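First, the structure itself, so that you have it in front of you.
Just one protein chain is left out here, and the rest sit where they should.
Then we have subunit A:
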Amino acid sequence: MTDFSKLLALDPDEVVTHSFVRDIRLPSGKTLALITLDNGKDYTRPNTLGPNTLHELSGVLDRLAARGRRRRSTASP
């Protein structure tokens, strides 16, 4: 495990852009996990990608990748 704690502590005032995930049902019947980035502010304060933001996104991507692998291995032919 890489230790990012120093990097994450770099900017205590970081406006974190959160990585949200919602499942979308596709016309094919399959499920798409839609990731959206949102800092909760309006258009006057666009999303920015600081260390905490990227760390959160990385975690979400790992979780979804694991979920995708699980699904593939359980999916019937």
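The working rule: a residue touches a chain if its C-beta (ideal position, glycine included) is under 8 Å from a C-beta of that chain, and two chains touch if they have at least 3 such contacts; residues count from 1.
One rule holds in what follows: contacts and distances are computed from a predicted model.
> Can you match the unshown chain of the complex to its UniProt protein name from these: "Fe-S cluster assembly ATPase SufC", "acetyl-CoA C-acyltransferase", "Zinc metalloprotease" or "1,2-phenylacetyl-CoA epoxidase subunit A"?
Missing chain, UniProt protein name: "acetyl-CoA C-acyltransferase".
> Looking at the whole complex, which of A:K6, A:R25 or A:R72 touches the chain that is not displayed?
A:R25
> Counting contacts across the full complex, list the positions on subunit A that touch the omitted chain.
Its contact residues with the unshown chain are 18, 20-22, 24-25, 27, 34, 36, 38.
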